[in-house]
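Of the protein chains in this complex, all but one are displayed in their positions.
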Amino acid sequence: MKVAASIKNFLLSLAGFAAILLIWQLGVSFTSVGNLLPSPWAVAVRFVTMCTNTVGRKYTLPMHLLVSLRRVLIGFGLSAASGIVIGIAMGRSDLIRAIVRPLFELVRPIPGVAWIPMAIVWFGIGETAKIFIIFIGGFVNIVVNTFSGSRQVDENILNAAYMLGANKVQAFFKIVIPSCVPYIFSGLQVGLSTSWMAVLAAEMVSATEGVGWIITAGQQNADMPQILAGIIAIAVTGLALASLMRLLERVLCRWRVRGS
Amino acid sequence: MSEEIKVKVEHLTKSFGDLLVLDDISFEVKKGEFLCIVGPTGCGKTTFLNSLCKLYDIDSGSITMNGKPIDLKRDDIAYIFQEYSTMSWLTVEENIRYGLKIKHCGEALMRERVENVMEMVGLTKYRNYYPRQLSASMLQRVVIARAFAVEPQLLLMDEPYGQLDLQLKYHLEDELINLWRKTGTTVIFITHNIEEAVYLSNRILVLTNKPTKVKESIENPLPRPRKVSAPEFVEIRERVTELIKWW
Partner (left out) sequence: MTMEKKKTVIEVRDVSKTFYNREGDHLVVDHLNFNVYENEFVVLFGPGQCGKTTVLNLIAGLELPTGGEVVVNGEKVVGPSPSRGMVYQTTNLFMWYNVMKNVEFGPCVRGVKKAERRKKAQYYIDLVGLTGFEKHFPVKLSGGMQQRVGIARAYCNEPDIICMDEPFGHLDAQTRYLMEEEVDRISASEKRTVVFVTNNAEEAIYLADRIILLHNCPTSVHREYLVNLPRPRNYVAPEFLELREQITKDMDDTIG
């Protein structure tokens, strides 16, 4: 019964895609939409050629993706590491919270892209500037979620650990950290998607490679199939990243799953 | 209590996939009866209740009220579940009125019934309070008042006192019995607590473990007010315990 239902859902989602493609194709074939949009077939053909032939000077589409992914992983890795530490420190120490929180609250509402000019002034247009922008993109969400998670550690459960003889350090690693993990993950999930957006913004401003550059280059050459193929690559990669993160969460937080 | 049959359940069967939960359940409830249903923990109690309220489609069998298939829109049925399902944005009085509004009875009648029922459970003073201002016992009273205000033909209760403080529970049980005697409503009360069942009911329906069947129906003619230490009380309690004891 369950298998049948999932097959049915899969077929329905395929039908949804097919309907969009059909409307797109019909629009291109029979109306003036064709002047604004290449046909889906043309985009698909371009997507394949971009995977085999170079786009720009030396990279194929998958290689451009890898360049972007590398930037994201470095920037996101940095923001995750520092964000989790700062979030927990703010949550568990009154002193650190008193000092850091006002500063953080001030920085928090600034959109990541607003840092682009500053990053270029500071770091030039090289890798460092891009990684900085990605870092900023993920950092805020990770801090916010980790902070609220570490504020919500159940005091009764902490007391239970102390009653059993745990010292502060043991209580921190065995109680505080694990009970924050679900919160940290929701921060990482949002942080990863904002990092992925930030890499595109960074690459659209100044780059000679990466998926962001593919789109901007497509715009400069009025090459719509290239723009659309780039967008599709971005969507698929973003989805893959989010799914990977969910998988990791499922493994690390399996203690929260009811049922078998 | 008359001999008139209010609710008739015949051959009620329900399964989820391959798992048979309710297996050919048949019983009757007389008009004005206070029927308690008890079964071992983990018997298909919730499924049973949800089938009775038609929240689930049943596989086979029938449930009739006054000789016709049960119809939630036509038949006046009220429910009281474990959660205090009051509406937090309405006052006590508005909460109690709510059920009557749905039934579209006139303003005068509505006012009279609300006043009556508030008086009966001692909520008159608290009419303008909001649920968050009330204690658990008061909330439970609001829920009970709302159910009785519609003068239901059938009242379904699912362990409404399970989470309450014991003193309070005893008190609310006595209040429930008083309301029931005054209104003559037919009550089906589901519980895990055997003592509670013997204290409240006219008759006890004992269910088996899954797949759930009716194991026995035990008449409970003890005079009220009942005393839990009376030998006759203990006798019925032990009989029921023997039928369902799994622990």
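Per-chain residue numbering starts at 1, and chain names A and B are given in the order in which the chains are listed.
Everything that follows uses one rule, which is that contacts are C-beta pairs under 8 Å (C-beta built on N, C-alpha and C of every residue); 3 or more make two chains touch, one makes a residue touch a chain.
Small disclaimer: the values here were computed from a predicted structure and weren't measured.
When the full complex is taken into account, the listed residue touching the unshown chain is B:162, out of B:122, B:162 or B:184.
If you put the hidden chain back, the residue from A:37, A:181 or A:232 that touches it is A:181.
Within the set A:78, A:96, A:118 or A:161, the residue that contacts the chain not displayed is A:161.
Summary of contacts with the chain left out: across A:29, A:93 or A:170, the touching residue is A:170. If you put the missing chain back, the residues of chain A touching it would be 154, 156-157, 159-167, 170, 174-175, 178-179, 181, 254-260.
Although one chain is not drawn, its touching partners on chain B can still be listed: residues 40-41, 159, 162-163, 165-168, 191-196, 228-229, 234, 237-238, 244, 246-247.
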